[in-house]
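Here is chain A:
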Amino acid sequence: MTNPFDILAPYLPDVLEPFILPLLQIGVVFLGLSLIVAYIVYAERKILAHIQVRLGPMRVGPHGLLQPIADGLKLLLKEDIIPRGADSFIFWLAPVISVMAAFTGFALIPFADNFIVTDVNVGLLFVIGISSLGIYGIILGGWSSNSHYPLLGALRSAAQLVSYEVALGFAIVSALLLSGTLSMSGIVKAQITHGVWFVFVQPVAFFILFVAAIAETNRNPFDLPEAESELVAGFHTEYSGFRFSLYFLGEYAAMILVSSIAVTLFLGGWTRPFQSVGWLDFLKYAPVALFAFCTYWCVAHERKMPRAPEWRWQRLMLLGLGGGAAVLALVFVAVPPVVDAVQGVFWFLVKVCAFLYGFIWFRGTFPRYRFDQLMRLGWHYMIPVAIANTIFCGVGLVLWRSLGWSFAGSLWIGTLLTLLVALLLSGQTEAPEPTVTRRGS
Partner candidate 1 sequence: MFYLFNFYVLAALTVISAIFVITRRNPVHSVIFLIITLLSLALLYVQLQAEFLAAVQIILYIGGIMVLFLFVIMLVNLDVVARQAPFNRQWHIAGLAALVLLGELVAALYWGRGTPTLPLAPPTALQPNTELIGVTLFQNYLLPFEIASVLLLVAMVGAVLMAKRR
Partner candidate 2 sequence: MPQSFLDAVWLVPLLPAASALLMLLIGRRLPKPVVSALCCGSVGLAFLTSLGIFVEMLGRAPGPERVFEKTFFTWIPSVPILTEAGGWAQFEVNWGFLVDPLSTVMILVVTGVGFLIHVYSIGYMAHEGGYYRYFGYLNLFMFMMLTLVLANSFLMLFVGWEGVGLCSYLLIGFWFKKKSASDAANKAFIVNRVGDAGFLIGMFLIITTFGTLNFTAVNAGLSNFSMGDPTIVAITLLLFVGATGKSAQIPLYVWLPDAMEGPTPVSALIHAATMVTAGVYMVSRANGLYQLAPLSLEVVATVGAVTAIYAASMGLVQNDIKRVLAYSTISQLGYMFLACGVGAFAAGVFHLYTHAFFKALLFLGSGAVIHALSGEQDIRKMGGLWSKLPITGKTFATGAIAIAGIFPLAGFFSKDEILWKTFSAEADPFFKVLWAVGLITALMTAFYMFRLVFLTFFGQSRVPHDVEHHIHEAPRSMTVPLMALAVGSAVGGWIGWPAALGGGNWFEHWLEPVMRGRGEAAAVEHSHATEYGLMVLSLAVAGAGIWLAYTFYLKRLELPERLASRFAGLYKLVYNKYYVDEIYSRVFVEGPVLGKGMGTAFAAFDAHVVDGVGVDGSAWLTRLVSRLTIWWDTWIVDGSVNLLGWLVWVLNLPARALQTGLVQRYALWMAAGVVLLMLYYVQRYWSLFFSS
(Lines give C-alpha, C1' and ligand atoms only; values in the text may rest on other atoms or scores of the structure.)
Protein backbone atom coordinates (compact mmCIF):
# COMPACT_ATOMS: atom_id res chain seq x y z
CA MET A 1 0.00 0.00 0.00
CA THR A 2 1.39 3.37 -0.91
CA ASN A 3 2.24 6.15 1.46
CA PRO A 4 -0.92 8.17 2.14
CA PHE A 5 0.96 11.43 1.89
CA ASP A 6 1.83 10.73 -1.73
CA ILE A 7 -1.61 12.04 -2.63
CA LEU A 8 -0.19 15.51 -2.24
CA ALA A 9 2.79 14.87 -4.47
CA PRO A 10 1.42 16.22 -7.77
CA TYR A 11 0.61 19.59 -6.26
CA LEU A 12 4.11 20.43 -5.13
CA PRO A 13 7.05 22.15 -6.93
CA ASP A 14 9.51 19.42 -7.64
CA VAL A 15 12.39 21.42 -6.10
CA LEU A 16 10.71 21.27 -2.71
CA GLU A 17 9.19 17.88 -3.43
CA PRO A 18 11.90 15.93 -1.56
CA PHE A 19 11.37 18.18 1.49
CA ILE A 20 7.65 18.75 1.81
CA LEU A 21 6.30 15.27 2.26
CA PRO A 22 8.84 14.15 4.86
CA LEU A 23 8.27 17.41 6.69
CA LEU A 24 4.53 16.75 6.72
CA GLN A 25 4.97 13.27 8.04
CA ILE A 26 7.48 14.54 10.58
CA GLY A 27 5.01 17.11 11.76
CA VAL A 28 2.30 14.51 12.18
CA VAL A 29 4.60 12.16 14.06
CA PHE A 30 5.94 14.96 16.23
CA LEU A 31 2.53 16.26 17.28
CA GLY A 32 1.19 12.78 17.85
CA LEU A 33 4.17 11.85 19.90
CA SER A 34 3.95 14.95 22.01
CA LEU A 35 0.37 14.15 22.80
CA ILE A 36 1.12 10.55 23.50
CA VAL A 37 4.00 11.55 25.78
CA ALA A 38 1.78 13.93 27.69
CA TYR A 39 -0.80 11.27 28.21
CA ILE A 40 1.77 8.64 29.05
CA VAL A 41 2.80 10.86 31.92
CA TYR A 42 -0.85 11.02 32.92
CA ALA A 43 -1.15 7.26 32.60
CA GLU A 44 1.98 6.72 34.61
CA ARG A 45 0.72 8.86 37.43
CA LYS A 46 -2.61 7.09 37.38
CA ILE A 47 -1.18 3.61 37.22
CA LEU A 48 1.39 4.28 39.93
CA ALA A 49 -1.36 5.75 42.04
CA HIS A 50 -3.46 2.65 41.62
CA ILE A 51 -0.50 0.37 42.28
CA GLN A 52 0.01 2.29 45.50
CA VAL A 53 -3.75 2.33 46.12
CA ARG A 54 -4.18 6.03 45.53
CA LEU A 55 -6.35 7.96 43.15
CA GLY A 56 -3.77 10.06 41.38
CA PRO A 57 -4.78 13.22 39.48
CA MET A 58 -8.52 13.73 39.66
CA ARG A 59 -9.07 17.46 39.61
CA VAL A 60 -8.27 18.86 36.18
CA GLY A 61 -10.87 17.51 33.89
CA PRO A 62 -12.78 14.33 34.55
CA HIS A 63 -10.42 11.95 36.32
CA GLY A 64 -7.68 14.53 35.66
CA LEU A 65 -7.86 13.94 31.96
CA LEU A 66 -6.66 17.50 31.31
CA GLN A 67 -3.82 17.27 33.81
CA PRO A 68 -1.08 16.86 31.17
CA ILE A 69 -2.14 19.97 29.36
CA ALA A 70 -2.14 21.90 32.63
CA ASP A 71 1.32 20.59 33.41
CA GLY A 72 2.59 21.58 29.99
CA LEU A 73 1.20 25.09 30.34
CA LYS A 74 2.68 25.39 33.80
CA LEU A 75 6.11 24.30 32.54
CA LEU A 76 5.95 26.69 29.61
CA LEU A 77 5.09 29.61 31.83
CA LYS A 78 7.65 28.86 34.53
CA GLU A 79 10.76 31.05 34.96
CA ASP A 80 13.75 29.64 33.16
CA ILE A 81 16.78 29.62 35.49
CA ILE A 82 20.40 29.37 34.34
CA PRO A 83 22.72 28.69 37.30
CA ARG A 84 25.75 30.97 37.72
CA GLY A 85 28.90 29.61 36.15
CA ALA A 86 26.92 27.37 33.88
CA ASP A 87 27.95 27.08 30.26
CA SER A 88 24.86 28.76 28.83
CA PHE A 89 25.34 27.53 25.27
CA ILE A 90 25.63 23.90 26.26
CA PHE A 91 23.05 24.39 28.95
CA TRP A 92 20.70 25.36 26.17
CA LEU A 93 21.94 22.73 23.77
CA ALA A 94 21.75 19.65 25.99
CA PRO A 95 17.95 19.19 26.30
CA VAL A 96 17.58 20.00 22.63
CA ILE A 97 19.99 17.19 21.80
CA SER A 98 18.13 14.69 23.91
CA VAL A 99 14.77 15.61 22.42
CA MET A 100 16.17 15.68 18.91
CA ALA A 101 17.84 12.31 19.32
CA ALA A 102 14.63 10.79 20.66
CA PHE A 103 12.41 12.19 17.94
CA THR A 104 14.74 11.66 15.01
CA GLY A 105 14.65 7.96 15.66
CA PHE A 106 10.96 7.87 14.81
CA ALA A 107 11.83 8.86 11.25
CA LEU A 108 12.76 5.25 10.65
CA ILE A 109 10.10 3.41 12.62
CA PRO A 110 7.51 1.68 10.45
CA PHE A 111 4.25 2.45 12.20
CA ALA A 112 2.51 0.58 9.46
CA ASP A 113 3.38 -1.08 6.21
CA ASN A 114 2.48 2.15 4.46
CA PHE A 115 3.40 4.68 7.12
CA ILE A 116 7.14 5.24 7.53
CA VAL A 117 8.98 8.54 7.09
CA THR A 118 12.10 7.16 5.40
CA ASP A 119 12.78 3.53 4.82
CA VAL A 120 16.59 3.58 4.72
CA ASN A 121 18.18 0.25 3.97
CA VAL A 122 20.35 0.64 7.07
CA GLY A 123 17.48 1.97 9.11
CA LEU A 124 18.16 -0.12 12.15
CA LEU A 125 21.74 1.10 12.41
CA PHE A 126 20.52 4.65 12.09
CA VAL A 127 17.99 4.20 14.83
CA ILE A 128 20.59 2.73 17.15
CA GLY A 129 23.08 5.45 16.35
CA ILE A 130 20.63 8.27 16.76
CA SER A 131 19.27 6.88 19.99
CA SER A 132 22.83 6.65 21.17
CA LEU A 133 23.07 10.39 20.59
CA GLY A 134 20.73 10.77 23.55
CA ILE A 135 23.71 10.25 25.81
CA TYR A 136 24.98 13.70 24.87
CA GLY A 137 21.84 15.32 26.11
CA ILE A 138 22.49 13.81 29.50
CA ILE A 139 26.25 14.23 29.72
CA LEU A 140 26.33 17.79 28.46
CA GLY A 141 23.35 18.78 30.56
CA GLY A 142 24.95 17.39 33.67
CA TRP A 143 28.30 18.92 32.86
CA SER A 144 27.11 22.35 31.87
CA SER A 145 25.07 22.77 35.04
CA ASN A 146 28.35 23.44 36.84
CA SER A 147 27.05 21.54 39.83
CA HIS A 148 28.05 18.36 41.58
CA TYR A 149 24.94 16.22 41.54
CA PRO A 150 24.28 16.75 37.87
CA LEU A 151 27.87 15.95 37.00
CA LEU A 152 27.74 12.73 39.00
CA GLY A 153 24.45 11.81 37.42
CA ALA A 154 25.83 12.57 33.98
CA LEU A 155 28.88 10.40 34.53
CA ARG A 156 26.76 7.61 35.89
CA SER A 157 24.32 7.66 33.04
CA ALA A 158 27.08 7.91 30.47
CA ALA A 159 28.77 4.83 31.89
CA GLN A 160 25.45 3.06 32.14
CA LEU A 161 24.35 3.84 28.62
CA VAL A 162 27.67 2.92 27.09
CA SER A 163 27.69 -0.37 28.97
CA TYR A 164 24.19 -1.40 28.06
CA GLU A 165 24.45 -0.26 24.46
CA VAL A 166 26.76 -3.22 23.91
CA ALA A 167 24.21 -5.73 25.14
CA LEU A 168 21.52 -3.92 23.19
CA GLY A 169 23.57 -4.12 20.03
CA PHE A 170 24.14 -7.84 20.40
CA ALA A 171 20.48 -8.46 21.09
CA ILE A 172 19.67 -6.58 17.93
CA VAL A 173 22.25 -8.48 15.92
CA SER A 174 20.43 -11.74 16.51
CA ALA A 175 17.26 -10.21 15.11
CA LEU A 176 19.30 -9.03 12.14
CA LEU A 177 20.62 -12.51 11.58
CA LEU A 178 17.12 -13.86 11.47
CA SER A 179 15.76 -11.23 9.12
CA GLY A 180 18.86 -10.76 6.99
CA THR A 181 18.28 -7.04 6.47
CA LEU A 182 18.88 -3.74 8.22
CA SER A 183 15.76 -2.00 7.00
CA MET A 184 13.07 -1.82 9.68
CA SER A 185 10.21 -2.65 7.38
CA GLY A 186 12.31 -5.44 5.97
CA ILE A 187 12.63 -6.91 9.43
CA VAL A 188 8.88 -6.80 9.95
CA LYS A 189 8.30 -8.35 6.55
CA ALA A 190 10.79 -11.08 7.43
CA GLN A 191 8.72 -11.90 10.47
CA ILE A 192 5.65 -12.04 8.27
CA THR A 193 7.33 -14.38 5.83
CA HIS A 194 8.64 -16.58 8.61
CA GLY A 195 5.13 -16.55 9.99
CA VAL A 196 6.40 -16.17 13.56
CA TRP A 197 7.41 -13.19 15.71
CA PHE A 198 11.08 -13.38 16.52
CA VAL A 199 10.29 -13.17 20.21
CA PHE A 200 9.09 -16.73 19.97
CA VAL A 201 12.39 -17.99 18.53
CA GLN A 202 14.73 -15.57 20.28
CA PRO A 203 13.27 -15.09 23.76
CA VAL A 204 16.69 -14.51 25.31
CA ALA A 205 17.54 -11.77 22.84
CA PHE A 206 14.18 -10.17 23.49
CA PHE A 207 14.69 -10.29 27.23
CA ILE A 208 18.14 -8.74 26.92
CA LEU A 209 16.77 -6.07 24.62
CA PHE A 210 14.01 -5.28 27.10
CA VAL A 211 16.36 -4.96 30.08
CA ALA A 212 18.85 -2.94 28.06
CA ALA A 213 16.02 -0.71 26.89
CA ILE A 214 15.02 -0.01 30.47
CA ALA A 215 18.64 0.82 31.28
CA GLU A 216 18.98 2.97 28.16
CA THR A 217 16.02 5.09 29.18
CA ASN A 218 17.20 5.45 32.80
CA ARG A 219 14.01 3.90 34.09
CA ASN A 220 13.56 1.97 37.27
CA PRO A 221 15.27 -0.18 38.40
CA PHE A 222 18.14 1.43 36.48
CA ASP A 223 17.33 5.07 37.18
CA LEU A 224 20.57 5.87 38.95
CA PRO A 225 21.31 9.00 36.87
CA GLU A 226 18.28 10.64 38.40
CA ALA A 227 18.06 8.75 41.64
CA GLU A 228 16.07 11.08 43.84
CA SER A 229 17.38 9.56 47.06
CA GLU A 230 21.04 9.87 46.05
CA LEU A 231 21.47 12.71 43.53
CA VAL A 232 18.74 15.24 43.97
CA ALA A 233 17.37 14.79 40.49
CA GLY A 234 20.44 13.56 38.67
CA PHE A 235 21.58 15.31 35.55
CA HIS A 236 18.61 17.67 35.30
CA THR A 237 18.73 18.95 38.87
CA GLU A 238 19.48 22.49 37.72
CA TYR A 239 16.93 22.50 34.94
CA SER A 240 13.59 24.17 35.22
CA GLY A 241 10.75 25.38 33.08
CA PHE A 242 10.78 24.71 29.39
CA ARG A 243 14.22 23.10 29.32
CA PHE A 244 13.08 20.69 31.98
CA SER A 245 9.97 19.90 30.01
CA LEU A 246 12.18 19.25 27.00
CA TYR A 247 14.14 16.68 29.00
CA PHE A 248 10.86 15.22 30.13
CA LEU A 249 9.65 15.01 26.59
CA GLY A 250 12.87 13.52 25.36
CA GLU A 251 12.91 10.92 28.07
CA TYR A 252 9.43 9.64 27.39
CA ALA A 253 9.96 9.86 23.66
CA ALA A 254 13.04 7.68 24.15
CA MET A 255 10.89 5.24 26.04
CA ILE A 256 8.48 5.08 23.18
CA LEU A 257 11.34 4.80 20.71
CA VAL A 258 12.98 1.84 22.34
CA SER A 259 9.58 0.23 22.78
CA SER A 260 8.91 0.71 19.09
CA ILE A 261 12.29 -0.76 18.22
CA ALA A 262 11.59 -3.77 20.38
CA VAL A 263 8.16 -4.13 18.85
CA THR A 264 9.56 -3.86 15.36
CA LEU A 265 12.33 -6.32 15.96
CA PHE A 266 10.66 -8.96 18.03
CA LEU A 267 6.95 -8.38 18.16
CA GLY A 268 6.26 -8.23 14.48
CA GLY A 269 5.79 -4.51 14.17
CA TRP A 270 2.46 -3.59 12.70
CA THR A 271 1.22 -7.15 12.26
CA ARG A 272 -1.68 -8.32 14.38
CA PRO A 273 -1.10 -11.27 16.68
CA PHE A 274 -0.86 -14.64 14.92
CA GLN A 275 -0.93 -13.04 11.51
CA SER A 276 -0.61 -16.41 9.83
CA VAL A 277 -3.62 -17.89 11.60
CA GLY A 278 -6.54 -17.32 9.26
CA TRP A 279 -9.48 -17.82 11.58
CA LEU A 280 -8.27 -14.98 13.81
CA ASP A 281 -9.13 -12.41 11.13
CA PHE A 282 -11.97 -11.14 13.28
CA LEU A 283 -9.32 -9.44 15.35
CA LYS A 284 -9.30 -6.69 12.72
CA TYR A 285 -12.34 -5.36 14.58
CA ALA A 286 -10.44 -4.91 17.80
CA PRO A 287 -10.33 -1.11 17.31
CA VAL A 288 -14.08 -1.09 17.16
CA ALA A 289 -14.24 -2.98 20.44
CA LEU A 290 -11.79 -0.56 22.00
CA PHE A 291 -13.71 2.54 21.08
CA ALA A 292 -16.97 0.91 22.10
CA PHE A 293 -15.43 0.23 25.48
CA CYS A 294 -14.30 3.83 25.69
CA THR A 295 -17.85 4.97 25.04
CA TYR A 296 -19.20 2.66 27.70
CA TRP A 297 -16.56 3.82 30.17
CA CYS A 298 -17.28 7.50 29.62
CA VAL A 299 -21.01 7.05 29.92
CA ALA A 300 -20.67 4.91 33.05
CA HIS A 301 -18.53 7.47 34.82
CA GLU A 302 -20.71 10.32 33.68
CA ARG A 303 -23.53 8.56 35.47
CA LYS A 304 -21.53 8.35 38.72
CA MET A 305 -20.77 12.09 38.68
CA PRO A 306 -22.71 14.39 41.04
CA ARG A 307 -25.35 16.46 39.38
CA ALA A 308 -24.16 19.68 40.92
CA PRO A 309 -23.87 22.55 38.36
CA GLU A 310 -20.12 23.01 38.90
CA TRP A 311 -19.64 19.48 37.58
CA ARG A 312 -21.47 20.28 34.34
CA TRP A 313 -18.37 20.88 32.25
CA GLN A 314 -16.82 17.66 33.30
CA ARG A 315 -19.94 15.69 32.51
CA LEU A 316 -20.15 17.32 29.11
CA MET A 317 -16.53 16.53 28.41
CA LEU A 318 -16.96 12.91 29.30
CA LEU A 319 -20.05 12.67 27.15
CA GLY A 320 -18.21 14.33 24.28
CA LEU A 321 -15.39 11.87 24.57
CA GLY A 322 -17.80 8.97 24.67
CA GLY A 323 -19.61 10.34 21.67
CA GLY A 324 -16.42 10.76 19.70
CA ALA A 325 -15.40 7.25 20.48
CA ALA A 326 -18.81 5.96 19.45
CA VAL A 327 -18.63 7.86 16.16
CA LEU A 328 -15.22 6.44 15.42
CA ALA A 329 -16.40 2.94 16.19
CA LEU A 330 -19.38 3.41 13.87
CA VAL A 331 -17.16 4.71 11.08
CA PHE A 332 -14.87 1.73 11.46
CA VAL A 333 -17.77 -0.64 11.24
CA ALA A 334 -19.39 1.19 8.35
CA VAL A 335 -16.36 1.77 6.13
CA PRO A 336 -14.15 -1.33 5.97
CA PRO A 337 -11.22 0.38 4.13
CA VAL A 338 -10.75 2.70 7.07
CA VAL A 339 -10.51 -0.26 9.39
CA ASP A 340 -7.92 -1.87 7.14
CA ALA A 341 -6.01 1.41 6.93
CA VAL A 342 -5.94 1.77 10.69
CA GLN A 343 -4.93 -1.84 11.41
CA GLY A 344 -1.16 -1.41 11.32
CA VAL A 345 -0.91 1.71 13.45
CA PHE A 346 -3.48 0.31 15.88
CA TRP A 347 -1.68 -2.90 16.57
CA PHE A 348 1.68 -1.14 16.67
CA LEU A 349 0.43 1.31 19.26
CA VAL A 350 -1.18 -1.48 21.26
CA LYS A 351 2.10 -3.34 21.52
CA VAL A 352 4.01 -0.15 22.36
CA CYS A 353 1.49 0.65 25.04
CA ALA A 354 1.96 -2.81 26.47
CA PHE A 355 5.67 -2.11 26.66
CA LEU A 356 5.10 1.23 28.29
CA TYR A 357 2.79 -0.34 30.80
CA GLY A 358 5.60 -2.73 31.60
CA PHE A 359 7.94 0.18 32.18
CA ILE A 360 5.51 1.83 34.54
CA TRP A 361 4.80 -1.44 36.25
CA PHE A 362 8.51 -1.99 36.96
CA ARG A 363 8.81 1.50 38.30
CA GLY A 364 5.97 0.75 40.66
CA THR A 365 7.41 -2.51 41.89
CA PHE A 366 11.20 -2.78 41.63
CA PRO A 367 13.78 -1.33 44.03
CA ARG A 368 16.80 0.49 42.65
CA TYR A 369 20.14 -1.18 41.96
CA ARG A 370 23.42 -0.13 43.50
CA PHE A 371 25.77 1.27 40.84
CA ASP A 372 28.37 -1.46 41.09
CA GLN A 373 25.59 -4.04 40.93
CA LEU A 374 24.31 -2.33 37.81
CA MET A 375 27.70 -2.43 36.14
CA ARG A 376 28.22 -6.01 37.24
CA LEU A 377 24.89 -7.04 35.80
CA GLY A 378 25.73 -5.34 32.56
CA TRP A 379 29.25 -6.60 32.05
CA HIS A 380 29.19 -9.93 33.83
CA TYR A 381 25.82 -11.26 32.79
CA MET A 382 24.10 -9.28 30.04
CA ILE A 383 26.98 -8.96 27.60
CA PRO A 384 28.26 -12.53 27.86
CA VAL A 385 24.80 -13.94 27.55
CA ALA A 386 24.11 -11.66 24.59
CA ILE A 387 27.30 -12.76 22.87
CA ALA A 388 26.52 -16.40 23.52
CA ASN A 389 23.03 -15.85 22.21
CA THR A 390 24.33 -14.29 19.03
CA ILE A 391 26.74 -17.16 18.43
CA PHE A 392 24.16 -19.87 19.08
CA CYS A 393 21.63 -18.00 16.99
CA GLY A 394 24.10 -18.17 14.14
CA VAL A 395 24.59 -21.87 14.84
CA GLY A 396 20.84 -22.39 14.75
CA LEU A 397 20.61 -20.55 11.46
CA VAL A 398 23.29 -22.76 10.01
CA LEU A 399 21.38 -25.82 11.17
CA TRP A 400 18.26 -24.43 9.56
CA ARG A 401 19.77 -23.33 6.27
CA SER A 402 22.29 -26.07 5.50
CA LEU A 403 20.77 -29.05 7.32
CA GLY A 404 17.19 -28.09 6.54
CA TRP A 405 15.95 -28.47 10.07
CA SER A 406 12.85 -26.63 11.09
CA PHE A 407 13.35 -22.87 11.63
CA ALA A 408 11.90 -22.67 15.14
CA GLY A 409 13.44 -25.97 16.24
CA SER A 410 17.01 -25.12 15.26
CA LEU A 411 16.75 -21.68 16.83
CA TRP A 412 15.35 -23.16 20.02
CA ILE A 413 18.37 -25.46 20.20
CA GLY A 414 20.53 -22.34 20.12
CA THR A 415 18.33 -20.70 22.74
CA LEU A 416 18.63 -23.69 25.05
CA LEU A 417 22.42 -23.60 24.71
CA THR A 418 22.32 -19.90 25.55
CA LEU A 419 20.23 -20.61 28.61
CA LEU A 420 22.80 -23.19 29.64
CA VAL A 421 25.53 -20.54 29.39
CA ALA A 422 23.39 -18.14 31.40
CA LEU A 423 22.99 -20.83 34.03
CA LEU A 424 26.76 -21.27 34.25
CA LEU A 425 27.23 -17.53 34.51
CA SER A 426 24.67 -17.22 37.29
CA GLY A 427 26.90 -19.55 39.30
CA GLN A 428 29.28 -16.66 39.79
CA THR A 429 29.92 -15.38 43.29
CA GLU A 430 27.99 -12.33 44.36
CA ALA A 431 29.55 -8.88 44.10
CA PRO A 432 31.35 -7.72 47.25
CA GLU A 433 30.12 -4.66 49.11
CA PRO A 434 31.71 -1.52 47.63
CA THR A 435 34.53 -0.24 49.80
CA VAL A 436 35.21 3.49 50.05
CA THR A 437 38.56 4.27 48.46
CA ARG A 438 40.14 7.68 48.89
CA ARG A 439 41.52 9.30 45.77
CA GLY A 440 45.21 8.87 45.25
CA SER A 441 45.31 5.94 47.64
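Note that in this section contacts are C-beta pairs under 8 Å (C-beta built on N, C-alpha and C of every residue); 3 or more make two chains touch, one makes a residue touch a chain; residues count from 1.
Criterion applied: all candidates are chains of the complex that A comes from, given by their letters.
Just so it is clear, the structure is predicted and the values come from calculations on it, not from any experiment.
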{"item": "Pick from 1 or 2, the complex member that touches chain A", "value": "1"}
{"item": "Contacting residues of chain A [partner candidate 1, same complex]", "value": "15, 18, 87, 89-90, 93, 120-122, 125-126, 128-130, 132-133, 135-136, 139-140, 143-144, 151, 154-155, 158, 162, 165, 182"}
